[in-house]
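Apart from one protein chain that is not included, each protein chain of the complex appears where it belongs.
The first chain written gets the first letter, and so on, giving A, B and C; residue counts start at 1 in each chain.
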Amino acid sequence: MADLPPPPDIVRSAFAELVVTDLAEARRWWVDLLGFVVTAQDATALYLRGYDELTHHNLVLRSGPAAALGALAFRVRSADDLARAEAFYGALGCRTERVPAGVTRGIGEQVRAEDPLGFTVSFFASAEHPQRLQQRYDLRRGAEVARLDHFNICVPDVPLAYAHYSSLGFGLSETIEDGQTLYAAWMYRKQTVHDVAFTGGAGPRLHHLGFFAHEPHSVLRMCDILGSTGEYQYIERGPGRHGVSNAFYVYLRDPDGHRMEVYTSDYYTGDPDHPVLRWSVLDPRRRDFWGHAVVPSWYSEASPVLDLDGKVVPTSQIEQVAESTVRVGADGFTIAPGE
Amino acid sequence: MADLPPPPDIVRSAFAELVVTDLAEARRWWVDLLGFVVTAQDATALYLRGYDELTHHNLVLRSGPAAALGALAFRVRSADDLARAEAFYGALGCRTERVPAGVTRGIGEQVRAEDPLGFTVSFFASAEHPQRLQQRYDLRRGAEVARLDHFNICVPDVPLAYAHYSSLGFGLSETIEDGQTLYAAWMYRKQTVHDVAFTGGAGPRLHHLGFFAHEPHSVLRMCDILGSTGEYQYIERGPGRHGVSNAFYVYLRDPDGHRMEVYTSDYYTGDPDHPVLRWSVLDPRRRDFWGHAVVPSWYSEASPVLDLDGKVVPTSQIEQVAESTVRVGADGFTIAPGE
Amino acid sequence: MADLPPPPDIVRSAFAELVVTDLAEARRWWVDLLGFVVTAQDATALYLRGYDELTHHNLVLRSGPAAALGALAFRVRSADDLARAEAFYGALGCRTERVPAGVTRGIGEQVRAEDPLGFTVSFFASAEHPQRLQQRYDLRRGAEVARLDHFNICVPDVPLAYAHYSSLGFGLSETIEDGQTLYAAWMYRKQTVHDVAFTGGAGPRLHHLGFFAHEPHSVLRMCDILGSTGEYQYIERGPGRHGVSNAFYVYLRDPDGHRMEVYTSDYYTGDPDHPVLRWSVLDPRRRDFWGHAVVPSWYSEASPVLDLDGKVVPTSQIEQVAESTVRVGADGFTIAPGE
Partner (left out) sequence: MADLPPPPDIVRSAFAELVVTDLAEARRWWVDLLGFVVTAQDATALYLRGYDELTHHNLVLRSGPAAALGALAFRVRSADDLARAEAFYGALGCRTERVPAGVTRGIGEQVRAEDPLGFTVSFFASAEHPQRLQQRYDLRRGAEVARLDHFNICVPDVPLAYAHYSSLGFGLSETIEDGQTLYAAWMYRKQTVHDVAFTGGAGPRLHHLGFFAHEPHSVLRMCDILGSTGEYQYIERGPGRHGVSNAFYVYLRDPDGHRMEVYTSDYYTGDPDHPVLRWSVLDPRRRDFWGHAVVPSWYSEASPVLDLDGKVVPTSQIEQVAESTVRVGADGFTIAPGE
């Protein structure tokens, strides 16, 4: 990839678009239960943000016939980076398109591309600033999500995803690996553990959207609320402490099966020589620091992704040893393949 | 008091009646901001409880011309204890009256008395059981108060108050004292630090109502909410850690000036030989374990109390050395009187 | 049991004696990792307490050839209750013995009995008061356990256990049941959800000792510590929120396999008409309010118990439908028997 033109200067993962099959039910789940802030709503879409977010939204829920990921949107530093994104993906042979300002409500002009991993990615430089709600504790509800933290995507070839995002200027914070295989990787632009992470599996699929909360209390409270309303089936995995990232977490599934994570308390990664933390795939603490086994659905299920035309992108099977096959021993803990 | 008849078997401090001057504003404050549960409301009164409470209410807010304490109500073990209360207070020369079931909404028959300290106290054995909301985390708001914890009353003569509640069978958990003076005392029937405490000062007056919350988070959140709405003037003292009781606390004043405390994490006192913890009045940690000075209003201001006819009981000046006069040095910390 | 003499006036569950096979390793686990306070140690035993405990100990760890429960000790109100205990168990045909003061270090005279459920139970009225450490935050470590909260015992016949403890004057707070079967019950003397609970299973065996901590933070921190030291295998179940009791919890297994629970934030049960909360065995939230499946070992494994001679009491198989057989569907959630 040495001859690529310079990549856009990506600031951070900024928002995602999810297709949901029942917008009213999605609003009940994301807004009434989880407590997301509604920036705007129209007939076919909801624009949601966390309490700290100072751009228009972190999540667009768009009504559609089948659950899917529409796009992963990254904020770039300046308008010039849109042309850089176009050139960069063009040089990779990827289809791109310009989306005029306002087509996505609250967002300036975008460049969208079908990236080499099969995902529709979007780049934008400007966005509307909504009302600042950071210190409106009187309004906080549910998981009290502050902002989007990261995208986690399923890819059949983790090293390929790693190489692609390296070429986009992402830094590497942590990995799961062994001598032969890179099972998973966490990469960042903003100064946190990640803006994007890769989970080996059939892809392209969206594994989950990670949202930042300020306190472990919010993670526990969200689970208590779902117990109260009898909707505990939406709690898929956790709460727990991650080995990778050291964050406290819970994974939820929305009524369409989209996975989201409430995530808190990771660490600063802004130093230029920030050291990579490499976890052995044989360490049962890598995914849960308390050694709890990962539920099978967490490894196997994920959301399909749409191309620029809104068609579902066919998935390819995993091309490497799957972490989940390494992991499961009779006791639920890691065993080496072939052991 | 050796010849007194047996006292009623008091279970715990159960509810208080406060007169408020603007019921709508009181509802906004206690319900909308603090998050109390409304069991019932009628034209002149609100019946509120905490999320754990399994009787009808912990607090009655009754509309009236001037802010005051109507009554302090204790639950007794059985209907027989009503007659015992009548006899006990009668023997003390106190005026008593029977209040038929339902006169206080949700509460069975009461015996009310004008006690020797000048307070109107009530005793009841039965109460309606409202809906159990302990595990309705989806409904929790504000300070997430669980239940009433204690009454704190201003009395001109602390040893007299101590003797009276001793004769009622209350245990002593903690004191503030020196060689000459008992400045304050904490006494219990249920197995916590207190159901009633005495603050030396002009009396009879209500110093505050203490409500239990499950986590320090609730104390901090309540302050954050009052900052958010710009009503921080209602935060009088704290948050802080008490020396006495080891509880984490904040004191708020309602729009009528009634003081309430959000109180969490005290300790078990149910053993028969539970040892008394005696604090020196010279220890700056007794009122705030972090040594913070107590604001003057906390020592000087309190709510008037009403007699059985609803008339304000005249107060007597403090008859002993006031703790507040011992306390204040140039640096805000304790100095000995005359030092 | 109508003709039984009056039972002793039990104040609370007070301490347990566990036989451990390696006292040094047990000290490392209970003291260095979990942070229990050492009141005393001699060649063959460790006497441990929580930070709030004001009697000599909550736990005796005694060196022995095989892991077992020695005794469950209850504090009684007065010395007279020792004779009552003797008479009560004698009337039941149970073997009893007097244990002179000091035989268990720090504890006054005891009456011990082999109870009808097969457990060795102890009753004592007096104990030494150790140094008060409640407010020594500088010393706190590990799970920051405050005090013993409860005993949970495995019994083949839950209704029999319920009847026995009812005859001892215990109140009932919660149950797991269906139309035919009482699967589990929680009973109290002190004003919390329980001093003793029954888990249906082969018995007599000790299911777990529950210790109270003041904050959910302590539960999470304990798990993080066990992750840090690579000893996550000791985390058996949780952290989670209980349906029954509403407490936040984690279950750990010590190096001898004894199960202990760090337990926080249950509720007050001291009112005379405290309403029982009855959970359907079909409600997946009863054991974990977030609907998480219970790990099989939690239902099947427990510690053997010793008789008054220190011999292991033979166990009987469960005589009723086991809760664990009701529970497990293909999805890990509850299904009705025969469904």
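The rule we apply is simple: a residue touches a chain if its C-beta (ideal position, glycine included) is under 8 Å from a C-beta of that chain, and two chains touch if they have at least 3 such contacts.
This structure is a prediction, so every number in the text was calculated from the model and none was measured.
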Requested in this report: Could you tell which one of C:R77, C:H129 or C:H217 touches the chain left off the display?
Outcome: C:H217
**Report entry** Touch criterion as defined above, residue of B:R84, B:R140, B:R241 or B:H258 at the omitted chain
**Finding:** B:R241
**Report entry** Contacting the left-out chain in the complete assembly, out of C:G227, C:G270 or C:P284
**Finding:** C:G227
Report task. Just name the one of A:A40, A:L92, A:L160 or A:L277 that touches the chain not displayed here. Result -> A:L277
**Report entry** Positions on chain B where the hidden chain makes contact
**Finding:** 216-217, 220, 223-224, 226-227, 230, 232-233, 235, 239, 241, 243, 248, 284-285, 289-292
Requested in this report: Determine and list the chain A residues touching the chain excluded from the picture.
Outcome: 11-12, 52, 54-55, 75, 77-78, 125-126, 129, 132, 134-135, 146-147, 190-191, 214-216, 243, 246, 265, 267-268, 270-275, 277, 289
Report task. Can you list, in ascending order, the chain C residues touching the missing chain? Result -> 33, 135-139, 215, 217, 221, 224-225, 227-229
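Keep this in mind: only the chains that are shown with their structure count from here on.
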Query raised in the report: So which chain ends up closest to the centre of the protein, judged by Cα positions averaged per chain?
Result: C
Query raised in the report: When the centre of a chain is set as the mean of its C-alpha atoms, what distance in Å lies between chain B and chain C?
Result: 34
Report task. Could you please state the distance in Å, as a whole number, between where the Cα atoms of chain A are centred and where those of chain B are centred? Result -> 50
Report task. Find every residue in chain C that makes contact with two or more other chains and list them. Result -> 216, 243, 289
